[in-house]
Structures are given as C-alpha cells and as structure tokens.
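Take this structure first; my questions come after.
In this view, the complex is presented without one of its protein chains, the others remaining in place.
Order of writing sets the chain letters: A and B. Residues in each chain are counted from 1.
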Amino acid sequence: MIQALAFYMFAFMTIASAILVISSRNPVHSVLFLILAFFNAAGLFVLLGAEFLAMILVVVYVGAVAVLFMFVVMMLDINFVEMRQGFLQYLPIGGLVGLILASELLTLAGSWIISPDASRVGAAPIPDGVTNTHALGQVLYTDYLYLFEAAGMILLVAMIGAIVLTHRRRTGVRKQVIADQLARHPADTIELRKVDSGRGI
Amino acid sequence: MVDFWFNYIWPVAWIVIKIVAIVIPVMLSVAYLTLAERKIIGGMQLRKGPNIVGPFGLLQPIADGLKLFLKETIIPSGASRGVFILAPCVTFVLALVAWSVIPFGDGMVLADINVGILFLFAISSLGVYGILMAGWASNSMYAFLGALRSAAQMVSYELAMGFIIITVLMCVGSLNLTDIVMAQKGEYGMLNWFGVLMFPMAVIFFISTLAETNRHPFDMPEAEAELVAGYNVEYSAMAFALFFLGEYANMILMSGMTSVLFLGGWLPPVDIAPFNMIPGPIWFAAKIAFCLFIFIWVRATFPRYRYDQLMRLGWKVFLPLSLAAVVIVASVLVAFDLAPQV
Partner (left out) sequence: MPLSEMPNLVPALPELFLAVAILALLMIGVFLKSDTADNAMRTSRQIWMLSILTLVLTALLVLTVSGERLYTFNGMFVTDQFAVFMKILILGGAGLTLLISRDYLEMNSMGRFEYGILCIFATLGMLMMVSANDLISLYVGLEMQSLSLYVLAAFRRDEQRSTEAGLKYFVLGALASGMLLYGSSLIYGFSGTTNFTVMAEMFAHGGDYAPSLGVIIGIVFILAGLAFKVSAVPFHMWTPDVYEGAPTPVTAFFAVAPKIAGLALFLRVMTGPFGDLVDQWQQIIVFVSIASMVLGAFAAINQTNIKRMMAYSSIGHVGYALIGLAVGTETGVYGVLVYLGIYMFMTVGTFACILCMRRGERMVEDISDLAGLSKSQPLLAMALTIFMFSMAGIPPLAGFFGKFYVFMAAVEAQLYGLAVIGLVTSVVGAFYYLRIIRVVYFDEAGDPFDKAVSRPIAFVVTLSAAIMVFFILYPALLLDPAAAAASALFGG
C-alpha cells in the first residue's frame, strides 16, 4: 500500500509540476518546476527498482543540466507580456504537434495489443542476485562496449564544436602564469642599493 | 487493528524515531561547531574567543540561536516572495536529507541503499539550488553575483569530486556506503584506509569539499570584502539561521563523507584491544571532528583565492589530476588483478 501511495504521490507531482512548467509566467519558476518534475521522475525510477538510473537522473539533469538552464534563464531579460502575445497564433501548430505526439504514444502503447508476441522478445529482465548498478555495468562494458566508446567520441565532437564556435583568443590580456610566479626569486627582482643622502638613485 | 498497528503505524513511528535520533545530534553539533570554530580560530590568533556567555562561552551558540529566532524576518519588497522563502528551506532540508544514508556504525544507518554514495553525490549537487534561488529571489545584484559565482564554483568542483569517488568505488566494487567502509577493514588497521592507500586522491577530495561547501579559501560567494555577504545579504533572522544551519550541517556531512570514503568510517585505526572496544559511532564522530578541525584550520590559515584562480584550480589542475587518478587506479587494479570480484 505504501508503495502505491508513493507511486501516486510521485506520479501526481510529476504531472502537476510538468503542467506548471509550461503554465507559469516566470521562466525561473518554470525551471524550478522542471527540476521538481525531474526529481519526481527519479522517485518513480526508484519505485521501478532502477535506483541507479534515478540517481544519475538527479546528478546529471538536476545537478548539472538544470543548473545551466537556471543560469541562462536568470540572466535573460525577457518581456513576459510580449512573449505571451504569440500564444494564440501558435496554438494551432502547438496543438497539432501535441496531437501527433499523443497519437504516436498511443501507437506505442497499442503495440502490445496489436502484436502481443513482441513483448516476448523485448523483455530483458534484470538478472537475479545482482543490483541493477551491477547489471548495468555488466552489459555496458561488454555487450555495448562499441556504443559506449562511440558515445564518448560524440561527446568529444560536441566539446570541440563548442570550443571552435565560441572560443576567442583575445589579444592584450595579461594571463597569470603560475609557473613564472613560482620560479621568481627575490634575487631576480630586488636590488639593494646604497643611496647617498640627498642624491637619489 | 493490531495488524494495522504493527504493519503500518509502528514501522513509520520507528523511522520517525530514528530520524529524530539523527537530526537532533546533527543540529547540536552544528551549534557547537560554530563555537568550536570561533574558539579554535581565536586560539590560533592568540585570542580567547567567546568566553562570556556560560562557562568557557559554552552557552554562546544557544544565545546566538535565540537572538536569530526572536528577530523579525524581513522580506525585501522587490523580492520574489515564494522563492525567497523557499531557498533557505531547500538548503536546510537538503543538508539533513543526506544524513539518511550515512552509516554511523555497522548497520547503524537509516536507509542502507545500494547507491548510497550516488545519493550523497546527488544531494550535495543539489545544494547549489538553495544558493541560486536565494540570489535570484533577493532582487539584489550583490546577492545575484554571489549566487552566480557559487553555482559556477560548485559545478566545477563536483567533477573532480565525482572522479575521485570513482577511484574509491573501483577499489570497493559497490556503491553502498557500508560496503565502502567494510572494504577498508583489514588486519593492518588504518593502513587499509583509502586515505592512506590513495593519499593524493584524499587530498584532492578534501579540497574539493571545501569548495563544494563554499568554505575558505573558496568562500567566493560570501566574499564580504567584494560582495557584502554574497547570496544571503538580504536574509535576516530565521531565514538566515536556516542558511547558516544548512551550511554548517553540510560541512559536517562532507566531513562524514570524507570519513566514510577515506578514513574508514566507524572502524578503529588499530584493531587491537583498547581501540576496538570503543564503539564505532564514537570513532566516526572523532573522524568527523578531525576533518572539521582541518576545515577550521584552513580557514584560519589561508587567504581567499581570487575567482579566476579558483576556476583554474578546479578545471586545469584538479580535473586532469583526478582523471589521471582514475586511469592510474584502474590500471593498477587490472595489472595486479586486484579488482574486487563481485
């Protein structure tokens, strides 16, 4: 019963905060609700027995991605009234996309009814006796090694791309070179001079 | 009815009792941590520190708390009210929630979950939200700047922390905190602790926790000389107290994490007669106190980092070093066939 209660709480909160993401007037509030939605989704993962996925969801999406969202949104200077103006104009398109998405989801859900055999092939249960972190690791670095490495390369491309498109070497900045600072010796820079009174150097 | 009592009410009540048993000591230690901090820094600077309220100033934290409790909470007129109030609550709650997976002794843990270390890591990475929300909701540029600095800083140092945690996890073969502590148990006592075996990683980890908790010498968000008091400049009374409590509870939590990962948790340093008779929680508390002492010691000794230097340290020094640590540890484990067989 407690599990069912927890499920309904998480599910309700996920949906409610998801609705608030799109309906709240202030983008910062939207991001905060988005975070709440992620959080509750993580809770649902825990209930499914996928605790590793749940924690990764929190660490990656809430702890890193959403922080960057917040960063950007907080610094934006948006005129909210203006932003709302196109609402009615775009409503038909938005509604259409929503409709397509809904029908696609229905197709997916309906698939189990249309071809009941499919579920037999698709099921890949967590092996008994190991935690799901362990089970994930066992396939990730053996069966899916190729994809794992390839995904790493893709992230590298993304990183190179970001640097190529944004990094600028500015001229005229005086960079701190720690090694030079550490290598400096008092003898190199300080000179003791005997100064005759009234003469100066 | 009896069934209902034993199946639902009693377990819940038992959990509540356990939670209280964890929260009260944590809160008390926070209170006395502030006193300890002032006393130790006082000692290091050849001052006395607080000594008026109560014997040796022992009642000082109580007096401070009472003062904050009785003052009026001021909400700036331009502030975003809901978020403004939510921010300290988030900080405070997160600092407490993380304690649920910390093992105080063998089996003495509220929730012995499989992914304990990930949970801790996740919760500590959420800490940034309290600060960001506070900075944004205050509608003050000092607060906002402090919040931005802090967010950037915490995200930067989390990477190094994550990699160091991975080195430990590779040696343990489990993400469970109790397993991590038990992996450090051996006939050589403290020589089996990861803090000794992997000393450089422990140092990097500890420095990263300093940055993660926004403590000296990385207390950029609060740099009083530049930003008045950083993200919490607009907070007063209880709201401020919640931030304060959350921050210090986080310090204790990070010390606890360091103890679990590197200092053998509740294990005695030497597994012989007088030492192993002392119960585990006491050892654990002693190790936390040791880490906290270093926290305070660092504060008394080091000047504050400049912001670009802080970023440089995080991205250009710690990140490559910790990555190298992962590679080295993994190579050693594979080369000498030491990897835990799970």
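Observations, loosely collected:
Note that a residue touches a chain if its C-beta (ideal position, glycine included) is under 8 Å from a C-beta of that chain, and two chains touch if they have at least 3 such contacts.
As the structure is a prediction and not an experimental result, all values here were calculated from the model.
Shown chains touched by the hidden one, complex as a whole: A.
Contact with the chain not shown here comes from a single listed residue; of A:I19, A:L48, A:A102 or A:I160, that residue is A:I160. Residues touching the missing chain, restricted to chain A, are 104, 107-108, 111, 114-115, 117-122, 141-147, 149-151, 153-154, 157-158, 160-161, 163-166, 169 (touch as defined at the top).
One rule holds in what follows: only the chains that are shown with their structure count from here on.
On the chain B side of its complex with chain A, the touching residues are 8, 80, 83, 113-115, 118-119, 121-122, 125-126, 128-129, 132-133, 136, 144, 148, 151, 155, 158, 162, 175, 308-309, 312, 342.
Contact residues of chain A toward chain B in the complex are 1-2, 26, 28-29, 32, 35, 51-52, 54-56, 58-59, 62-64, 67, 70-71, 74, 130-134, 176, 178.
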